[in-house]
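Here the complex is missing a single protein chain, while all its other protein chains stay put.
Moving on, here comes subunit A:
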Amino acid sequence: MPEPVANGDPSEPEAAAVASAESAAAPAALDADGPARARSGTARPASSGPTIRRMGRGALLVELDDLTQVQALHHALTVDRPAAVEEIVPAARTVLIRFDADRLPAARLVDELRSRDLAPVPDREGTLVEIPVSYSGPDLGEVAELTGLSEQDVVRRHSGREYRVAFCGFAPGFGYLVGGDPRLRVPRRETPRVRVPGGAVALADEFSAVYPRESPGGWRLLGRTELTLWRPDRPDPALLTPGDRVRFREVR
């Protein structure tokens, strides 16, 4: 019996180019103890704060207004991690928290999460990673055309800002970087490439990224770095982890 190819979300860099849709769905509040209901929740509670949804017995999904809040909660939970929390997974509008439900009742974790400060992470916090880039990617000209800028100007703007790793996904060590120049916001390619080389520096919508290894991908390729993004034989395997600050430096 063959084990077929991966299913799920294989074209994540395409699929994850997130529309800026605000959370408009009627939010379901969390009733942390009761699985045996037809719906996971009914209405948002009177108290303010993020909507917290249950994701199985041992995980909560905290729904936030924007990436700034996601980074704030992720930062707060990383600095002061509640006991029995096993994974903290920031994404575009949510933070997933996987925990040991036998040691920590969901209701108690909900209270704990509601008490967390969602003030933006100070600019200077987080490790700064500098990424040398040779800006000669196959899509540089197209990005210039799409933005109405010169190629030089695209490079200047892309390397002129400090980014932050908002979250990782798609592949081990693939970090979604935010904080780029809004003038460089371009859609993904209509047809994704079957093969994007490892080290490719790319952008799509509000994100920039570096492909850690060769993979398919639909982002626009601006250049390439020689840095190794993913080292599975090291205790810190990812060069970029959520919360890190990133600067691209042009090398010729």
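In this section, a contact is a pair of C-beta atoms (placed from the backbone, for glycine too) under 8 Å apart; a residue touches a chain by one contact, two chains touch by 3 or more; residues count from 1.
Throughout what follows, contacts and distances are computed from a predicted model.
The chain not displayed here is annotated in its UniProt record as "KipI antagonist", chosen from "KipI antagonist", "RNA polymerase sigma-70 factor, ECF subfamily", "ATP/GTP-binding protein" or "Ferredoxin-NADP reductase". Looking at A:Gly137, A:Gly173 or A:Gly199, the residue that reaches the missing chain in the full complex is A:Gly173.
Of the options A:Gly148, A:Pro182 or A:Pro232, the residue whose C-beta touches the omitted chain is A:Pro232. Across A:Gly58, A:Gly179 or A:Pro216, the residue that sits in touch with the chain not pictured is A:Gly58. Considering the complete assembly, subunit A touches the hidden chain via residues 1-10, 12, 15-16, 18-19, 21, 24-28, 33-41, 53-59, 61, 86-96, 98, 167-174, 232-233, 237-238, 241-242.
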